[in-house]
Every structure is written in C-alpha cells, then in structure tokens.
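With one protein chain withheld, the remaining protein chains of the complex are depicted in position.
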Amino acid sequence: MKKFMNGAASMVAESLEGFVSAHDSMVMFGAGRKFVRRRHLAPGKVAIISGGGAGHEPMHVGFVGHGMLDAACTGHIFTSPNPDQVIAAIAETDTGAGCLLIVKNYDGDVMNFEMAAETVSGRHRIETVIVSDDVAAQGAARRTGRRGVAGTLIVEKMLGAAAEAGSDLAGLKALGDRLSTQIRTMGVALSGVTVPDTARATFTLEPDEMEVGVGIHGEPGLYRQKIADADTIASMICNAILADMGQHNSDQALLLVNGFGGTPTPELYLIYNVARRLFEASGIRIARSLVGTYVTSLDMAGLSVTLSLLDEETLHLWDAPVLTAALRWLR
Amino acid sequence: MKKFMNGAASMVAESLEGFVSAHDSMVMFGAGRKFVRRRHLAPGKVAIISGGGAGHEPMHVGFVGHGMLDAACTGHIFTSPNPDQVIAAIAETDTGAGCLLIVKNYDGDVMNFEMAAETVSGRHRIETVIVSDDVAAQGAARRTGRRGVAGTLIVEKMLGAAAEAGSDLAGLKALGDRLSTQIRTMGVALSGVTVPDTARATFTLEPDEMEVGVGIHGEPGLYRQKIADADTIASMICNAILADMGQHNSDQALLLVNGFGGTPTPELYLIYNVARRLFEASGIRIARSLVGTYVTSLDMAGLSVTLSLLDEETLHLWDAPVLTAALRWLR
Amino acid sequence: MQINRALILGLIETCHEVIASHADDLCELDRAIGDGDHGTNMRRGCDAVYLDRERLGALPLPQALETIGTMLVMSVGGASGPLYGTLLIEIGRRLGARQNGADFANIVGEAIEAVAKRGRAQAGDKTLLDVLYPVHSEMVRQSALVHIAERAQQSAQLTAGMKAMRGRASFLGDRSIGHIDPGASSCALLTTAICRYLKEYHPA
Partner (left out) sequence: MQINRALILGLIETCHEVIASHADDLCELDRAIGDGDHGTNMRRGCDAVYLDRERLGALPLPQALETIGTMLVMSVGGASGPLYGTLLIEIGRRLGARQNGADFANIVGEAIEAVAKRGRAQAGDKTLLDVLYPVHSEMVRQSALVHIAERAQQSAQLTAGMKAMRGRASFLGDRSIGHIDPGASSCALLTTAICRYLKEYHPA
C-alpha cells in the first residue's frame, strides 16, 4: 500500500483540511471541525445532513453546497461518524425547519445517526431517510434490507433539490422513502482495497478474477468468478438490476455508472455505453446520465451501475441546479 | 491487467461512443467519428482544437464545450491522433476566424498536428500553441523543451475563454505562448501503467518505491527513490517548481493538483493542502485552486502539482464560465 | 473510594491492554467478513478511555461506566461504538439508580436487551450478542469467573457456524459461515480479561 499521506491517523483530517481550503467559497468547517458545511445556509430551508466513513470521497463532502447537502459528517476510513459529529451538524445547520438525515443502510451508520437523533429530539425536528439501493445485498438472508451504495448520490441530489425548492420535512421524508424504491445498484470489483490503518488488503483477487456484488467498503461481495468482457459484465449487472426492480410503470430512467476509485473514466464510459443499450432494449429510455468517480472505496478498481426510475417530479429534481465541489450544473 | 473492455482494439472507440452518448446535449461526433466536437459552434469565433493519445481522459474530450475546446481528436492509447483526424476537425469547426491548435510537446503530436496544418494551409488560417509545462523534463539535454502535461488543462481553459470572448487568432497565439512561460508542473508516480494493447507494464516499482518526474504516458521518470511522506514529496515538488520558475513578478497563482487516474481524491486534497502552504510561505498567494483527476495516464497511481502564475487577464480567463463534461463553472 | 478508583483504573487498563494486543487479530477477522477495521475501532475507543483514566477513576463506579460508554460511542464510530457504548451506559445508569435488591446480573441482562434493541438483533445473528447472552446466563447461574470466561470464549467460537443476519457480514449471506464474528471475539476477549482481573483483584 503506497499512499500520499503523512500517517494513517492524520490522513482524513489533513485531506479534509485541503478540501475545505480548495473550496472555501462554497464550504467551511463546522464547530470543532466535526463536519463540513455549506458556507451560506438558507434560512427556513430544511437542513439536509449526511455522512459516513471516509474513503468514499467525493461523497459526501463533495456534495455539500447549493442544491444538495447542508452538512456532511466524515468518520474514520470506512467507519461511521459518531453521534457527536451529527449532533454538532444538526445544531449548526438547523435554521428552524428541521433536519433530514440521509443515512446509508449500514448498521454502524444507522445506529450512530440514530443515537444523534435521539439525543437532540427535544430540541430539533429530525427525520431520517435510509438509503439501500444495492441489488447484490438482496440475496442475503439479512433481515433489514440492502446496503446503501452509489444510489446515495441520487437520493442526496434529489432531496437537496426538493429542500431547496421549499419542501417541508414531512414531504422530504416521504419523497426519500419513495426514492429508495426506485433506485437499484450493482457493483463489480477488479481489486480489493487496502485500509491505511491496517495496511492490509480486505481481499485479494487473482489476476483473472473479479468479485461480483461488492459494496463500497472493500468488503467481499456475493461471489467471485473469472473476469469477463465488458459486454458480459454489463449484461450480468443490468439483468440483475432489472430482475430486482420487478414490475414498474416508468419508461424513463437515470443511468449512473460510478467508478470505485481505481478504474479510469474511459472504462466507465465503455460500460455506460453497453448498459445504456441494454436498458433501452428492455424498454427503459435513458433520459439522464451520469458517469464518473463519485462514490468510492478508496482506490478499489471496479464500478457500479445504478438505474433510477424517473417520473416528472424526480426528473425535475435531478435537473435542478446544483453547485458543489463534485457535482454541478445549471439548467 | 484487468480492464472493463471487450478487447484492446475497440476500447477507445467504444469508450468515446459512451462519452458522446452520455453528454449528447453538449457534444457530438464529427464526420467519420474522427473527432468529438461541440454540438453548437459559435460562428465567427476562432475554433480551438486539441487532441492527443487516448489514456489521458477526461482530457481532451472532457474539455469540449462552451468556454474551452471546439473539437478534440483522440488517437490510440498514448499515440498521437493522425493528421487525417485533425484535418477533419479543422474543416468542420472553422467558422471563418481560423483555428488554434493546442498541442502537447511530444514529437509525435507535434509532427502529426504539423502535417495536418501544412495540408490545410491553403484553405484555413491556423496557429499552433505548443504546451510544455513539465519541470522534470527540463533536466534532460533534449533540444526542444519540456513535455506538455497537466498544465495543458489550464492552457485550454484560458485560450478557450479568450476565444469565447472574441480574441482573434493572432491574439490567441500570443496569449498561448505567454501562458507557456507561466505554467510549471511536476509529477510523481507510485505505480507504472499497463497499456491494454501489449498488456505489459511500462515500468514496475517495488512496494516502497516511487518514480519522480514522470510524464503522462507511463514512461519512466527522472529517477526512482524510496517513497516518502506527503510533506516530503510535496516540498520536493514545490521546490523544483519554484526553482524552475525562477524570477517572476506575480504574487498570485492557480494551484492544480492532478491525479493520474489510480490515486483517489482524498490523497490529492492532502497534497494540495501541503503544497498550498508551501507556495504561500514562499510569497505566492493561491488565488484559485483545482483538485481532481483531469490529465491521466490510464490508471497510474500518482499525481502532479501545477503552479500557474496569474495576472489580471489570466485570472479573469480562468474565472470565465466553462461548461464541459469534466470542467464546469459559472461565475 | 480508594477501592473504587483502583477497580475502575484496573478495569480500564485491563481492557485497554487486551484490545491493544489483539487489535490486529480483530481486524483480520473483520477483513474476512466485514471491512477490516474492528480492531482499529476498538483500539481507538479504548485509547480514548485510557487517556482519560485519571478523571474516570475519580468518579463513582456507575457514573464512570456511563461516562465510559458515552466516550466509546463518541470515539469508536462504526457498529461497535453504539453497541458497546449502550451496554456500558445502560449498566451504569441502572447501577446508579439501583434499589436495594436489584442484582447485578439482572442489570446486565437489561443492558444487553438495550444492546439488542439498538442493533435490532437477536441471539443467533452472529454478533457480539452471541457472547453477551451466554455470559449473562452464567452470571445468572452465579458461575465462577473462570467458567464465565470459558463460556465467553466457546460462544465466540460458535459464531463461526452461524450465518450473519446483522452487521456488514450479513451482506455476505452464506459466505459469512465458517468465520468467527469479530464483535463476538472482542467481546470474549474483554470478558475473559475482566474475569481474570476480578479474580486477581478479589481472589476467591
């Protein structure tokens, strides 16, 4: 494991300091550097707060800004932030309309955000949206649903847009829960990943193997198989997504191809090209697209494909202006 | 070498097809798919054309759009596009004010663009700006200057902005030549890179080694040494840049920390943080910043630091709106 | 009060020491079916507590436990922070509010229920609860400390046969079978260390 760092212990803090200083017109540290917040809060708007372990950058700090998040709490690498951080973010960004917490469905994240929400429940109105878009995790007998992975970006973008447009807390909570039913992701890794703290790879693949159904914490996936060509991999992923999505009455969707950190953009576009054709052949028009490295697992080689069904409302929310470090457009 | 592809031969074409389809409101293929062009040309504006080997994405195709390039010609991986492609791009995007070619200083690129320019010289007004920002290459006894690396992004952005603002061909050529004297880059690799065609690594490093002074074609750099901590690496790079920049009378600059493809963003921000402090300590205020994976060498682990001195004019050009797949802002 | 202080400091040191010396093993277990950080997480929490041990030693035991629990929640992160934190906070609170007659095993039992509620987990889910529940039954049975420790270790071993239903390992489905749960392992290590310490501190 070779990394540009001064030591595993200070890595996250040093990197966040660089991030905030590079984007200081847009973001700033919250009290005690416990979180990164939007520089200019919008009074009366519901505050959208997310967070999670470090190692997924640009998510979530890269999504702080106009039209998306008000604050992001970063934990240690692959480790949930603690309630202290979330409590501080709530206290600083709630301008009166309450806070919506967007939490990826990992027990650690869920419990830490939950403890924060319980702690402040007397003082702030809080709702929580749990993101669980990972198709692969569905096979597991697990009782409480899938993992939250790259689809989180879409949930944060759309909820951020709705909040910006004036939705109230109850409306956002309802929208968030509805979004979760329309977003499905599946990922494939070509390499494991080394956590700086332990300097050991989470799993190791042979030169001709890939790991199918991985999440974004370098954890092993559903199964391992010989690597295949792009057409085969894409159709395996797309079929799994379509099968899991089941019956629906959308005819248009957003297609997100997301790199895990170690896979260069051209390969993402190549898979996007195949996946788009496959989805369109199945009757779903790809009305919007996003291709890039957004929800990562340190420098893991691999990618995920996310399909997000769109209706008039969600299309509009996706198109709404966003101005953050990692995602920006103006329509 | 594990890659998402259907075969080395079709990789670049398939990926470009995905790129164009993902960004089809902004870009389209030119005639014969020889280049990628801006969908809406601005009549009377000087056309800005660049290009180079594939494997550096998002550069150059990711920079096609309002405020930056009119067309980008992509060659095979690490191989200059041929004159045919450049000739086609000129023919299609010259709306009367001539074309400015932006070429990275590699003999292959220089000669191929030059042959194109010679071929069309009777029909089009052409000027060429050669980018050569690589400090590391300076030590070489080579007669014709440094390599062009990540600084190319800055040259393309500023010339694109100037063309958008109505500069004529002569003005753009003069600006381009002046820019080259104000931009310096130095890179460090933590891994070599595997070219899909040959499936062999260009160089191999031990687990504790880094290659200093690398370009963006997986070629060996100036020397190899034991990997050091981020503070040491950043100060080595910044000192080399400052020494090479020599005397100047700018007190502000743009700092670009660019990933080579395999290094995740948090490490880039960490180095940015150190580099910014070092440059500011030397009396150069970092007025603008860009941190990300823009000018790559496939999935090579490593990064480069670019310092670009700013004056009123170039600051203004940098701030001008840009709307491309990979770079976008509106001020 | 002197005894209280020695006990708190002793327990903190014991736990700190056992986690520090097994952090790598715990990470290794977590690498197999999780994200490889359980040892790092636990060490971070124990380090924070250890650093503050002088202040903690000055508190009454119930308050010390509650404070330690909160410190774990605020420093560990990950799943284990809220779980171990809840355990200690709940024991501490109940100990502080204890009426004459409420016995310690009962209190621990209630705290374990709070942990299960926090984790939405139950026995057999392949988590630290699969050590906590058996440890609690031994306490109810007033088993000797060595027996409690042995039972904790056996119980951790038994998680290898289970299919994970909660935590990161649950995403692996059947692939989680055959590996010891990291949280169960840290729990057995801590139980054993504490039992050994109490035995030396109050030799039978």
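Brief remarks on what is shown
Per-chain residue numbering starts at 1, and chain names A, B and C are given in the order in which the chains are listed.
Throughout what follows, a contact is a pair of C-beta atoms (placed from the backbone, for glycine too) under 8 Å apart; a residue touches a chain by one contact, two chains touch by 3 or more.
This structure is a prediction, so every number in the text was calculated from the model and none was measured.
All shown chains touched by the missing chain in the whole complex, by label: B.
Screening B:N112, B:T152, B:S304 or B:T324 against the full complex identifies B:N112 as the residue touching the chain left out. If you put the hidden chain back, the residue from B:S10, B:S25, B:S121 or B:T198 that touches it is B:T198.
For the chain left out of this panel, the touching residue among B:G18, B:G98 or B:G218 is B:G218. Not every partner is drawn; the one left out touches chain B at residues 53, 75-84, 106-108, 111-112, 114-115, 134, 136-137, 139-144, 147, 195, 197-198, 200, 202-203, 215, 217-220, 222-223.
Heads up, the rule we're going with is that only the chains that are shown with their structure count from here on.
Chain centres here are Cα means. That of chain A falls 31 Å from that of chain C.
With each centre defined as the average position of its C-alpha atoms, the distance from chain A to chain B rounds to 29 Å. Look at where the CA atoms of chain B average out and do the same for chain C: the two points lie 54 Å apart.
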